[in-house]
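As you look at this complex, bear in mind that one protein chain is not there, while each of the others sits in place.
For clarity, chains are labelled A and B in written order, and residue numbers in each chain start from 1.
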Amino acid sequence: MRPSTRLLILISFIALFQLALYQSYYGANRQQQEAAQQMKLVIQRLGLTDLCIATDARYIRHLSISDPVAPFMDHPGGIEHFPSSAVIAPVR
Amino acid sequence: MAFSNLNRHRNILDYALGSLWRNRFKNTGVFLVFSVVIFMIASFRLVTSSLDNAAEQLLTAVPDITVQKMTAGRQDVLRYQDMAEIEELFGIRDLKPRIWGYYFDELNGANYTVIGDLSFDDRQQMPGLSIVYRLDDGSRQGVSPAVIGQSVINSKNLTGRHTFSLFRPDLSLKSFYVTGAFTESTSLVTSDLIVTGIEAAADLFGMGDGELTDLVVSVGNPTEIDTIAKKISERIPGSRVITKKQIQKTYRAAFGWRSGLGLVCLLGSVGAFIILAWDKASGLSEEQRREVGILKAVGWQTADVMSVRFWESVVISILSFTAGYTVAWAHVLWFDGFLFRPILLGWSVLRPPLTLFPIFRLADLMLIFSISILPYLAATVMPAWRSALVRPDSIV
Partner (left out) sequence: MITLDSVDKWYNRAAANEVHALKDISLQVWDNEVVCIQGPSGSGKSTLLSILGCLFVPTSGQAIINGKPLSRLPDRFLTLYRREAIGFIFQRFHLVSGLSVMANITLPLLPLGMSVPERQQRAERLMQKLSITHRKHFDISNISGGELQRTAIARALINDPPIIVADEPTAHLDEQLSNEFMSIVGDLKADGKTIVIASHDPLVSDHQIVDRCLLMRDGRLEGVKE
């Protein structure tokens, strides 16, 4: 078998795997859309403003409505959660 | 003629693949390193884009306006009188008082978000719940009904239990009865929540009569949001008025910072790999030199030899890109991007069971392509050209 034919077969296998991935994605997408609908209802019902991603500082938990960021404002060991502030100014 | 040209390229591709196979150990190493680099960048971008997308999708439902009070540059309590100041404003469709705050659980170091909702009633259905209990009237004595998120259940070991207590500021205990649990699929917004009635929340935080933390404003005409926000800030001195647009902008900026910084760090690894690729391609061994000399001597043109090198680079880079990107996709879709979540999400005692859902963006694909494959091809072009210049008489 020619090497280029073997390459074509390999690419076909990769394409098949990607197809399986896409199938999985498609199924998960439907579930995700349903979950998103639920979450939107909860957000509307409770007037939530932020995603619950990390809970260890109020300006992380509630990014959008907490006090402006100030290092050590919670306690002396409370270093910045956004190390990028050392080099990048906050977005206006 | 065209068919012959196609055959020519296919023949040269066959030769290039054979050449790659003859040096399979070295080329496998390059392939693996390249795939890992692309995997890291792609995973990072997919995790970022999934969070970006989640924020964009979900935060369309956030309140039109949120009103807080600031005193001496710090958040302070609002009062019902403040609510009365703005109730009459034209354009406001709905106005809800709210208490929300943080409860720090000393036992396990976790922070919960407590929301006191005016219309909270365990006898009415709230969206997003998996388990619902109803307290009978007799059991309501001394306990407050609460609906809680999955992280709260886990950290307080409430599986199979229904009651828990939290400390008031004066260290007396306030009891809650779990009348509902948010589903895991809503964890992205509900994971650390304890939702209860507004009086129960005020009681827990030791807040005075008529005190609130914020007001949630719903506006009839979305185009009026900014105007009404301005009027609110005028009516309530010292208030901090946050609109929906500002909330959405915050999230775009927040993930932009972290992912940008992470990407800059990963670019370092791309740079290192390109240098490696250049180094590997530049060093022409005696065997390689001889091989090119033979090809030239039997009638191969410089362009033909360069085509071989070109195909070798293309095959390695495309296969690496495909492998890296596919594995990155699987990493995020099936394994929740566990390798990069800590970097983007930060450290946390409570780890909300987040399900990240990757989003395909052509821009991301093009970005990864242009910072990986293009530099790799560029790094191998010069060495390929130099190697193709070996003279045919060099083997005589």
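To be clear about the criterion, a contact is a pair of C-beta atoms (placed from the backbone, for glycine too) under 8 Å apart; a residue touches a chain by one contact, two chains touch by 3 or more.
Note that the structure is a prediction, hence the values are computed from the model and not measured.
S.K.: With touch as defined up top, name the shown chains that contact the chain not shown.
M.R.: Per the touch rule above, the missing chain touches B.
S.K.: Have a look at B:294, B:314, B:339 or B:365 and name the one touching the chain we're not showing.
M.R.: Touching the chain that is not displayed is residue B:294.
S.K.: Quickly run down the residues of chain B that touch the omitted chain.
M.R.: 3-8, 11-12, 14-15, 18, 22, 287, 290-291, 293-302, 304, 391-393, 395-396
To be clear about the criterion, only the chains that are shown with their structure count from here on.
S.K.: Where on chain B does chain A make contact in their complex?
M.R.: Against chain A, chain B makes touches at 10, 13-14, 17-18, 21, 51, 54-55, 57-63, 66, 68, 73-75, 96, 98, 102, 110-113, 115, 117, 126-128, 149, 151, 182-183, 185-193, 195, 214, 216, 242, 246-247, 249-251, 253-254, 256-258, 260-261, 315, 319, 322-323, 326, 329-330, 333-334, 345-350, 352, 354-355, 357-358.
S.K.: What residues on chain A touch chain B, complex-wise?
M.R.: Contact set of chain A toward chain B: 2-4, 6-7, 10-11, 14, 17-18, 21, 24-25, 28-29, 31-32, 34-36, 38-56, 58, 60-67, 81-85, 88, 90-91.
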